[in-house]
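Here the complex is missing one protein chain, while the rest keep their positions.
Let's turn to chain A:
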Amino acid sequence: MSGQSQRLNVVPTVTMLGAMKARLVGATRGHALLKKKSDALTVQFRQILKKIVSTKESMGDIMKTSSFALTEAKYVAGENIKHIVLENVQNASLKVRSRQENIAGVKLPKFEYFTEAETKNDLTGLARGGQQVQQCRAAYVKAIEVLVELASLQTSFLTLDEAIKTTNRRVNALENVVKPRLENTINYIKGELDELEREDFFRLKKIQGYKKREMEKQLAASKQFAEDQLAEKVSLQKGVSFNTAHNLLSAGAQKDEDIIF
């Protein structure tokens, strides 16, 4: 029986009952709060899911546009432009910075990109196709913008997923383990206390009955005594004792020498 085994090992006293009740109240409140948190997270989670799906789909278009811009640039500026670009890499001028957003106690990272130094490769495409190169760069920066947004959504998605799992686990643990255990303990203590009370009551009853019987016995004895005394008194007043009178009568029934007539 899981109900019996699932209780805390405590001494059944009134103090313990109070403590258990306080703990049960605490557990109930915690459960309600965690449930709320889980709901809030789930709402956020759904919003992020929707955004991820739409952003992923728009990402395809943007990547297509930027690839096209690159092809254009390559066509105009010549195939060797990529070698120039690849050779000119030094420090990243476009970086990401992350800040945190707090949703129901869960910290979600939010990325945002920023350009640090002036854009490099300024001489790229100086001879020809400079405009296309600039356009291509703009297209790729735009792509980065979308990708960075997508990355923060994706990170939030993973973090939230984890957080929701943990919260739900806690909610379930409180609901299915902690609370029943406390309730069982409270029931057990109540049962034990009732048992004690019944025992006490029975003992009192027993003693009461014993006393009553004793009292009755005494009462009867004293009544008998009083009656006897009364009878004696009356007989003294009349000058005869009931006993002697009785004897006289009974004696009169017999032949008495002294009685003449």
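One rule holds in what follows: a contact is a pair of C-beta atoms (placed from the backbone, for glycine too) under 8 Å apart; a residue touches a chain by one contact, two chains touch by 3 or more; residues count from 1.
The definition used in the following text is that contacts and distances are computed from a predicted model.
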Given "V-type proton ATPase subunit F", "Proteasome assembly chaperone 2", "Mitotic checkpoint protein BUB3.2" or "3'-5'-exoribonuclease family protein", the protein name in the UniProt record of the chain not shown would be "V-type proton ATPase subunit F"
Just to verify: which one of A:G78, A:P109 or A:G130 makes contact with the chain not shown? A:P109
Contacting the left-out chain: of A:S93, A:N172, A:Q208 or A:S222, that is A:S93
Absent chain, residues of chain A that touch it: 46, 49-50, 52-53, 56-57, 59-60, 63-64, 66-67, 69-71, 81-82, 85-86, 89-100, 107, 109, 111, 113-116, 119-121, 124, 133, 136-137, 139-141, 143-144, 147-148, 150-152, 154-155, 157-159, 162, 166
